[in-house]
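Reading through the C-alpha cells given below for one structure.
Up next is subunit A:
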Amino acid sequence: MTTAPPPSPPPPNPLSFPPATFQKLAPKIFLERHLQSTPATRPSGRNPDTFRTPSLHTNSLSHAHGSAVVRTGDTAVVCGVRGEVLSLAAGTGGRIVVLRTGEDGRGKNGEGEGDEVRERGLVVTNLEMGTGCSRDYHPGPPTDFAQAVTARLHRLLLSNKLISSQSLRILDPNTEEVKAYWVLYIDAVVISLDGNVLDAAWASILAALRSTRLPQAYWDQDTEVVVCYPEVSRYKSLDVKGLAFTASFAVIDLGAGKGGKVILSDPDEFEEGVCGERVMVCALEGEKVGWIEKGGGVGQVAEVVECVHRATERFKIWEQLFAEVLGSSG
Partner candidate 1 sequence: MPISILPPQPAQYLLPPDPDSDRENEKVVLDEDGDFVRMISTPRKRSKAIPIVTPGEIVTSDPQWMRGHGTCLMRGRDSAVDGDDSDVNKLLSVKPLRARYTPEIGDLVVGRIAEVQSKRWKVDINSTLMAHLLLSSINLPGGILRKRTSTDELQIRSFFSEGDLLVAEVQSLFQDGAASLHTRSLKYGKLRNGYFLKVKAGGIVRGKSHIVTLEAANGAGEVDVILGVNGYVWVSKKVTLQAPPGGESITRLEEEASEAIYSNVNEDIAPVTRREIARVGNCVRAMVRWNVRVDEEVLNAVYLSALELEEMGFTEEGGSSNGPECLEGEVGRRAVEAGMERVREANSKARGMVE
Partner candidate 2 sequence: MTDRRRINGPLEGTIPPVFLTSSTHKSIIKRSPTTLRKIFLKTGLTPPATGSAFLELPTPSTHSTPTLKLTSSVYGPRPLPSSTTFSSNARLTAELKFSPFSTPGRRRGYIRDGVERDLSAQLSIALGKSVAVGKYPKSAIDVFVSVLDCEGGLGDAGDEAGGGVDVGLMSVLATAISCASAAIADAGIECFDLVAGGVAGLVLEQGGVVEEDRVEKSLEVGQDSDDARRGMRKNGKVTLVLDPSPIDGYIILAAAAVGYMAARDELTLVWTKGSMGWDGDSTDEVERIVDGAITASTGVRLVINEAVKERLLLGLKEMGLIRGKAVSGDGDAAMS
C-alpha cells in the first residue's frame, strides 16, 4: 500500500482504506487529493481538461428514420428519430398556413421558420433514463433530473434553429399549399450513464437528425390523406443547418493555496456528485458560441472563458467525428 499525494495536515488518523472505500468514505477529499497531485489527475486517470473520447454510429435501427449511438466513456446514448404526419386538414379549423415555397427567402422567413417548428410542436424531444442505465434511475415516470435535461435538450434544439420548417412541410403538389407537416419524434434513450448525459445525448440527437431520411410525401387530393412514396431512393435527407456541440464542465474549489479552482471537462458521475458548480457551453461553427449556462457557484469570468476555449476545442473533435461517420456534406 502506498500513500497518495502528501496530505497537508499531519495525518491525525493512521487508518488507511483501500481507494474504493476511501472514495465512498470521503468523496470530496478523495477527489481533492487526486487533483492536488502533480500532474493533476482525476480518479479516472484523465487530466482536468481531457474529455472522454467519443464514438459514433449511425443508422443502426430498422424502424427509425434516423438514428445514432454515441458513447463517451461509460456514458452511452441511443437516439432514434421518427417522422409522423400531422395533417392540417379538417379539424384544425382555419389554422391552415399558406406559404408559397417559391418566396421562401431565408432572411425573410427566418424568424417565422423557427416559430413554425416551435408553435406547432413539430419537434418532440424526449430523454429516457429509466432503462437500467444507472443504479439511481428506475423505470417509470422520468425523474426531475431527466425532465430537466430533456427541457435543456429541447431548448437547445429550438434555439439553435437546426431544423428548417421547410423540410418538414408536406405540400399539395397542385397548389403548393402546406397541407401537413412532418413531426419529428426524437427519442434519446440512455443505455449507460456515467455522468454528463447532456453532451452525449445532444450529440446523439444531432447525429440522428443528420442521418434522418424521410420518405417523400405529398397531399393526395382525392383521398385527402398524406401519401408517401415507398421507394427508398426517393427518401430525402432532413435539412439540418450547421453544427452545434455542447461541452459540460464541473468546477471544484480546492481552496486558496492548494490549487484554487479546477475545471473538470466532461465530468463523470462521481465528479458530478462532488462538484456543485457547473458550466455548459454550446459551441457553433466558426468559433461561435450559441448558449452558455453557468450555475451552482460563483466563479471568475476567466473560468467561463476557459470553458469556452475548451468547448471550441471539443467542437473540432466532434466535427471531425461527424465528418468521418456522416460524411462532410453538412
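Operating definition for what follows: contacts are C-beta pairs under 8 Å (C-beta built on N, C-alpha and C of every residue); 3 or more make two chains touch, one makes a residue touch a chain; residues count from 1.
Quick note on selection: all candidates are chains of the complex that A comes from, given by their letters.
Keep in mind that what you see is a predicted model, and the values were worked out from it rather than measured.
Student: Only one of 1 or 2 touches subunit A in this complex; which?
Tutor: Only one candidate touches subunit A in this complex, namely 2.
Student: Which of the residues in subunit A end up touching candidate 2 in this complex?
Tutor: 1-4, 7, 9, 11-19, 22, 25-26, 29-30, 33, 59-64, 67, 74, 76, 78, 80-87, 91-92, 120-122, 124-126, 128, 130-135, 138-139, 141-142, 147, 150, 154, 183, 185, 187, 189, 191-194, 215, 217, 225-230, 269
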